[in-house]
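Excluded from the complex is one protein chain; the other protein chains are retained at their positions.
Entry: chain A
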């Protein structure tokens, strides 16, 4: 077994019906991380996908080795896949991407940033958490119409006013945590889905953890397919108000 250096990164990747995207995400991660000389492993936590995601994951494990690809089958409600995945993580930094969002799970999107900056920023500023933000610096989105952008900015404004979270993007969900920090936060957080992502940042601030930010580009893979329906908005508001009243 290879020696575990102090800077190993475990990427937690919950999947549901990602047979097409999974190889691409893994390839991008593997290439970017090894190009930057970062020791890593990718933990694929599949929610019982019927489309052959697990077979693809198996092939990837053959290609990259079991040291680099860890496969887990997990059939529990959203938001808890990370807790399960973390048990198998051997790194001391955890990257969470493609969060367990019910309205994102069936969208084909690829968050395009796996730059060494994320990891380096962690080391530079010695942050407990590094969070990707679409709203600052040269972060942004691609393939969003005006309506979707407006809803996104409006929701974020409301979040800032009500929660004063100290981070500009709470629902972007592309983050790097120190392992102990993530474990502590998971104990304290009770929400599910993407509200869970928001709660983690809020609790992190309460516990005094430091949060650094890195601009990210959020690219929709299938142009125009993402819909932000009334249901999503209502559940977001419910989640936001719950956090407002309980944190």
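General observations
The rule we apply is simple: a residue touches a chain if its C-beta (ideal position, glycine included) is under 8 Å from a C-beta of that chain, and two chains touch if they have at least 3 such contacts; residues count from 1.
The working rule: contacts and distances are computed from a predicted model.
Note on the omitted subunit: UniProt lists it as "Dolichol-phosphate mannosyltransferase subunit 3", one of the names in "Dolichol-phosphate mannosyltransferase subunit 3", "ER membrane protein complex subunit 1", "Myotubularin phosphatase domain-containing protein" or "Ethylene receptor".
The missing chain, though absent from the display, is touched by one residue of A:16, A:135, A:194 or A:236; that residue is A:135. Against the chain not shown here, chain A presents residues 20, 23-24, 27-28, 56, 59-60, 62-63, 110, 112, 135, 138-144, 146, 149-150, 152-154, 156-157, 161-164, 206-209, 217-219, 243-247.
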